[in-house]
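One chain of protein is taken out of this complex; the other chains stay put.
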Amino acid sequence: MTNPYIPLGQKRQMRKVLAIIVLLLILIISAIIISMNVGEIRLSPWRVLQTFIGLGTADESLILFDFRLPRIVLSVLTGMGLAVSGCILQGISRNALADPGILGINAGAGLVVMLFIFFYSAPTDAPVFFLPVLALFGAGATALVIYTLAFKQAEGISPTRLVLTGVAVQAGISAAMIVMTLQLSPEDYQFVAVWMAGSVWGSNWSYVLALLPWILILVPYAMSKSSVLNTLNLGDMPAIGLGASIEKERRILLAAAVGLAGASVAVSGSIGFVGLIGPHLARQLVGSKHQYVIPVTALLGGLLLVVADTLGRWIMQPTEIPVGIVVAVIGAPYFLYLLARSRA
Amino acid sequence: MKAKNMTLDRENKRSQPLVAVIVLIAGVIALLFSIGFSITVGAADIDLETVWQAIFFYNNDLTNHQIIHELRFPRVLGAALVGAGFSVAGSIMQGMTRNPLGDPGILGLNAGATFMLAVSFAFIPGLSYIYIVLFSFVGAGIGAGLVYGIGSLAKGGLTPMRLVLAGAAVTALLTALSEGIAIYFHIGQDLAYWTAGGVSGTDWFNLKILAPWMFVGFIGSILLSKSITLLSLGDNVAVGLGQRTGVIKFFGAVIVLILAGASVSVVGAVGFVGLIVPHITRYLVGYDYRWIIPNAIVLGALLVVLSDLAARNVNPPQETPIGALIALIGVPFFLYLARKGGKEL
C-alpha cells in the first residue's frame, strides 16, 4: 500500500512534523485559554467557556469578545507574521541570525510614528487606522533604503552587508529620533515610548481584519516557495547551478518578508526577536526543510507572543508591560545563547 | 582565508612615519586652533578681546569672564578628552580583534550606561552628577563585559560579525529593560536628555576626576602599541614573534574600558567616534599602532571639539545633541565600510 515514490524516512519525518504541529496547536489553544482568564476582572474558566458558547452575561461577553479575544488573536497573528518573516530572511540571507528588526522595519515604523506625533501632536486626532498605515509605510520605505544601500550591481546582496547596512541605517534613525524626543511634551513622549516598546496597539477586531489577509496570503505564499528557499539555503553557487534566478527570487521573497513584518509591526508596535527565535526553534524541532519549518515557525511565533502578552498584562497589574519588552527580555538571552554556541 | 587576505593587505601597506609626524603636527595645530575658536564662539556673544582678557587677566566679577572660564574652557577640554578617549579605545579594539567595525557604541557600552542610568534615576532620586557619572561608567562596563564575554565564549572566538551581533542583542536587551523602567517610572524623556550626548555639563570638578584616568589610559595604550601592531597581524604571528597574547589582550581590554567608559559617562551615548577616527588615522599613517595611537588622540579630540562647536551653534541657545551630529558623519561612513568591507568580514 505504501506509495513507492515517497521514501520511508521522509514519511517518518512527516509524521513527526505532524505530531509537532498538533502539539503546538494544543499549546497555543491552552495558552489562549489561560490568556482569556488573565485580566483585571476575574472570569472563571467555566464562565469563559459558557460565555464562549453564548451563555454569558452581556458584560462577560463584552470582556471576552471585545476586550480579550481580539487582542489575543492579534498577538497570535503578529507572532506568526514576524516569525515567518524572520524565517524567510534567514533563508534568503543564509544568515541564521537575521531578523526583521535588522531590516530596519521596527526603526522605520517608529520613526514615522515619531514624526507624526512631532508634527501633529495628538494621536487621537487622527483616524484610527492612520497610524498603522503610516507605520507600514515607514517600515517598507526603510527596508527599501537598506536593500538599495546594500545592493551591489556585480554581486547582488551579500548577507553580511545587509546586516551591517541595517545596523548603520538604524543608528542613523535612532539619532534622528533622539533629536525629536527632546522636543516632545511629556505626554507625547510617553505615548511614543509605549508605542516603541511594542504594545499591542489596537485591540479591535478591525485590526485583526486588517492583519489577517497579510498572514493568510503571505504565509502560504512563503510555504509554496519552500523549495526555492531550500535551494537558496545551499548557497549562491549551487543555486545558480540549479538554474534558479536567485536575485529575482530573493527580491520577491524579501518583499514578502517585509510585508509580513511591516503589517505586524504596524498594528502591534515595535517587537523584536520573534523573527529570530521562532525559526531557530523550528529548525531544531523539524530540521531545515522549509516545507516543515515555515508552518512550525508560524505556530511557535504565535505561541511566543500570546505567552509574552499574557505575562505583560499580568506581572504589574494594572500597568501593562508592553509585549515588546517582555519578548526582548526572553529573546535577547536566547539569541546570545545561540550566538555563543554558533561556529565561526 | 579571509583573514589572510587582510594580513597581506596590511603587510603591503607599511607604516609611514614621515606622514605620521606631519599629520601629528598638523593635527595638534588644528586642534589648538579649534579649541581657541571654540572658546570664542558660543550662545552668548562675547568679543575676542574679552575672551583674551578672560584667559590672561581673569576677573571673577565679570559674567563674560566667568562664561569663558567656568563653562567654555572645561567643556572644550572635556570634548577633547572624550574624543581622544573614544578614538584610542576604538583603535585598540579594532587592532586587537582585527575587527574593522570595533566601536565602543556598537559594543553595548552606551546601552549599558543608559540601563544603569535608568536604574539609578528610578530607584535613587536626587542623585548628584558625580554619581551619575559613576553609574554610567559601571553600566558601560557591564554592557561591554556582556558583549565581549558572550562573543568570546563562542567557538572560533570573536569574529567581527559576531561582535556586532552580540552588541546588537545586548543593546536590545538592555534597551528593553531601560524602556520598561522608563515607562513605568516616567523617566523616559529625562533619560533621553542624558543619553542624547553632550559635553555641556563638564566643569573643572569633572575634569579633575576624569583627566588622571584618561591620561593613564593614553600612556598605557602607547606602551601597548607595539604589541597591538603585532596582534593586528593575527594571533599566530604575534605568538610566533614571542608575544604573550593573553596578557596583552587583558591589558588592552582594561584600557578600552577605562577610556570608553569614562568618555561615555561624561558625554552620553555618542557612537561612531571610535569607529571613524581609527579608520582615517590608519588610512593616513599606515598600520603601525605606535603611530596610530598618538594620531588618533589628536584627530579624535579634533573631531569632538568641532562637533561640540557645531552642537552649540546650530540652534542656540538650545544645544543640539552631539551624538546626532556625529551620526550625520558616522552613518554614511559605516555604510561605506559595509559596502567596501562586506566581503572580507
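Each chain gets a letter, A and B, in the order it is written, and its residues are counted from 1.
As a convention for this text, a contact is a pair of C-beta atoms (placed from the backbone, for glycine too) under 8 Å apart; a residue touches a chain by one contact, two chains touch by 3 or more.
We adopt the following convention: contacts and distances are computed from a predicted model.
Student: I want to check something: the complex is missing a chain, and I'd like its UniProt protein name from "Iron-hydroxamate ABC transporter substrate-binding protein", "Glucose-1-phosphate adenylyltransferase", "Phosphoesterase family protein" or "Electron transfer flavoprotein subunit beta".
Tutor: "Iron-hydroxamate ABC transporter substrate-binding protein"
Student: List the displayed chains that the omitted chain touches in the full complex.
Tutor: The omitted chain makes contact with A, B across the full complex.
Student: Of B:162, B:312 or B:339, which sits in contact with the chain we cannot see?
Tutor: Of all options in B:162, B:312 or B:339, contact with the hidden chain holds for B:312.
Student: Which residue, B:55, B:71, B:153 or B:328, contacts the hidden chain when the whole complex is considered?
Tutor: B:71
Student: Looking at the full complex, which residue from A:13, A:50, A:204 or A:342 touches the chain that isn't shown here?
Tutor: Within the whole complex, the residue contacting the unshown chain is A:204.
Student: For the full complex, which residue in A:69, A:82 or A:136 touches the chain that was left out?
Tutor: A:136
Student: Looking at A:9, A:54 or A:318, which makes contact with the chain not pictured?
Tutor: A:318
Student: Considering the whole complex, not just the chains shown, which residues of subunit B touch the missing one?
Tutor: 42-44, 60-61, 63, 66-67, 70-72, 121, 125-129, 132, 183, 185-190, 193-194, 198, 200-203, 312, 316-319
Student: If the hidden chain were put back, which residues of subunit A would touch it?
Tutor: These residues of subunit A touch the chain that is not shown: 39-41, 58-59, 62-63, 66-68, 121-125, 127-129, 132-133, 136, 182, 185-188, 190-191, 194, 199, 201-204, 206, 209-210, 213-214, 217-218, 221, 248-249, 251-252, 255-256, 259, 263, 313, 317-320, 322.
Note that in this section only the chains that are shown with their structure count from here on.
Student: I'd like to verify one number: the distance from the centre of subunit A to the centre of subunit B, where each centre is the average of its C-alpha atoms, in whole angstrom.
Tutor: Those two chain centres are 35 Å apart.
Student: Quick check: in the complex, which residue numbers of subunit B touch subunit A?
Tutor: 101, 105-106, 146, 150-151, 153-157, 159, 161-162, 164-166, 168-170, 172-173, 175-177, 179-180, 182-184, 186, 188-189, 192-193, 195-197, 271-272, 320-321, 323-324, 327-328, 330-331, 334-335, 337-339, 342-343, 345
Student: Quick one: in the complex, what on subunit A touches subunit B?
Tutor: Residues 97, 101-102, 149-150, 152, 155, 158, 160-161, 163-165, 167-169, 171-172, 175-176, 178-179, 181-182, 184, 186, 189-190, 193-194, 196-197, 272-273, 316, 319, 321-322, 324-325, 328-329, 331-333, 335-336, 339-344.
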